[in-house]
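As structure tokens, the structure follows; a few thoughts come after it.
Taken from a larger complex, these chains appear in their original positions, while the remainder are omitted.
Which chain is which? They are A, B and C, in the order written, and residues in each are numbered from 1.
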């Protein structure tokens, strides 16, 4: 799918599965991008990728994605009925209903399949967010979001200024771009778009998700990580942030945040599970996508069954270490 | 193990297991190097590593290797009784018996465990061979060896000139370096050492396997790939090349060489298996190490059981693709 | 010209023409640097250059610049009569007159021609500003300056602490460095120098623009981008920031800031042109340099004729795409 299509699917809480890359190994990333994942995340925070690594691996994802055949793309995805919840909320505040869906439909009518690249940025800061998007990412996963204000800052960093915000004159033409939806001030998926502070310079992204700011905004997702004690406490407010497309659970930090001595600490399993459940429920109520980081396909499948709408299997480095260990043990075993 | 210890073990046909790296991803290579493999090969021919990649990943192997604990190191290795066959052959030609073992013992008495780095060089050419060794490789796997003359060229490229060869005066002191063994003209493992054409400049390797040429030669292995029709036809002569430490089967090319339309072509399975068996038997008779490239630990285990003395599991790129595919299928399956 | 000479010319509002680089292609940058542009800007915000790219391309500019022949250098430059306006303002506030000119003259008496490198930094943040300058940039273009406080922060980040500020004791010696000028508190070009927060470590720059802080400050320009609604509203205050050498218009973002739906939106042409004119007039009144980003030489020429004192033609990436497209069309046309 292209970036617009991906954004629409994510916003409609369709089930999506991704892969998490920490290695700066573009040929491996390219191969993973053709396997059929809906998205691949490049980890700019804890991963081993500097700016050049992000740029080259985003290119690798595009190269690999072009090799996917339609048959492999997201066959199992199912629209989440709760997506309407958010549109309803939008209706409550005004006239903006349908626009988000409309945008999605418009973009989605281009049914080209493919895998998009996301970046987990190094910090909730406009500079790395802008650079990841200019380099071609279809969206950002923003770490360490503690409050709704943090989430709003992340959203603003990923969106261009809205004509409405800067030049009060009408913008009446209504081209059907997200900006039109903004006119209603509603909280449809596109409602928070525009009004951002992203600086203009879409070096790579302009070729793929369009150089027109409103169109770029419509095709760009912003996902806030819930992983700190404060973020957990404020999850409802964060989910309600206009323009935020979803939240994303970082289980390692979340486990520490509920008192674990280390990621996976069994002594806090109950607290951890309660937090996981709460986050999914809150996102569902808010009508935003609920994502989670997982170590393997089985865990991803389990979380998707339990209410999460997207899940990422992680990571190339740990999987490689794991499979290389297994092969060594097998090779050393008696025949 | 250090490079000298590795060379001694390989020459005595001890069973060794390695891993094959094609990605230029040093942090992954470092992790693999600490798992407990006896060696890691960096593929400079078909792999995605240029010169800088080889250099950095050899450093990564050294960094990762230093994390290995003694308990993990090659516990299952067993000396091959046939190693004596080659020493016997050496005896036949003169007085050189035992020197190879002696050298090995000397080096081996330093029982430090660890994983060494090898390089499959891009070609049988002194330049890439010299650069791989200067960069810190404990040995080279040389592709496309067709004849004993090819093998001799590979050996010469990896060994420094011998004092004997260049300065006819006695060199009578006999320090116990390989050069002394050469005096006998025999075919002990060290017989071909010295007399090479390697140029002096051990930038990284000098720190690890010694700056003294004869010592460096003793700690450096040269392995010839058997993969072409000519190489298969000449395998006995190749194995008999003085100074060659072992042969290494490249099954993909070998399969094409016995008439396969593609690697693994079942129509030539008989021819392929016959070739595999012949090569192992020939190496055993010659007393040199017999290695083979395998896709997984199970195959490696099988070949080791069938007479090969070292086997490499390959590769990071394909294993990563494989495990990522499996995780996606699992994630998409019904719970 | 060397960095000091460039700073003097820019501060005296001489007409200067630059080129804008977004590609990390040092050999191309080197060639552009010898064509005869007064400066080359490396884009660290939207460009495709990470830290290593900035470093290597600054070196490329120095290498290319050394190939320029005197005859090619800035032949068309004409001193702007309004430069005196600023010096006058300086006189009005005290005794600082002439210092800026004096510094410029001293540096300028070294009439070596050449092209200097500037960096458009990724953010108004001391870290990237300091690293660009340490790497050898003759100045920085700082994006997204909204207020005079923002501009002052940019200036401080690019200047070393002043002795006066830190050690109240006299500093009476008056070496004629910019710091002496600071004593007057005036608004001469050097008035804002010193008093900064730049940390000392001029790895590359020390060789070219001097390791002595005051001299480095004198040879370093700080240019604030006017591109946001707030920046436009505050342009007069920004221009009045002590130590700021000039402003720089980012037309794409500025167009969005006046309500455009996309850069170049014809519906806001009047607002856009009014803003452009206002900015030039304000800079002229303040006696600081007025620069602008342009897509081609013709536009640059037009803005210079209309009151801008420096203009940058942008960019290598778009020009290359453009010329390659033209060649393809020509090649495909009937002969």
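As a working rule, contacts are C-beta pairs under 8 Å (C-beta built on N, C-alpha and C of every residue); 3 or more make two chains touch, one makes a residue touch a chain.
Just so you know, these numbers come straight off a predicted model, no measurement behind them.
Shown here are 3 copies of a single protein sequence; counted across the entire complex in this file, the number of copies is 6.
Following the convention adopted for this analysis, only the chains that are shown with their structure count from here on.
Centres computed as Cα averages put chain A at a distance of 46 Å from chain B.
If you average the Cα atoms of chain A and of chain C, the two centres end up 38 Å apart. Computed from the mean C-alpha positions, the centre of chain B lies at a distance of 58 Å from the centre of chain C. For chain A, no residue reaches two or more other chains under the stated contact definition.
Per the touch definition, chain B reaches chain A in the complex via residues 17, 19, 23-25, 27-28, 31-32, 35-37, 48, 76, 296-298, 300-302, 304-305, 311, 313, 316-317, 319-333, 335. The residues of chain C lying in touch with chain A in their complex are 22, 24, 43, 45-48, 50-53, 122-123, 125, 143-144, 227-229, 250, 252-253, 256-263, 268, 271, 317. Put simply, chain A touches chain C in their complex at residues 50-52, 55, 126-127, 130-131, 134-135, 160-161, 163, 166-167, 169, 171, 175, 177, 179, 197, 199-203, 211-214.
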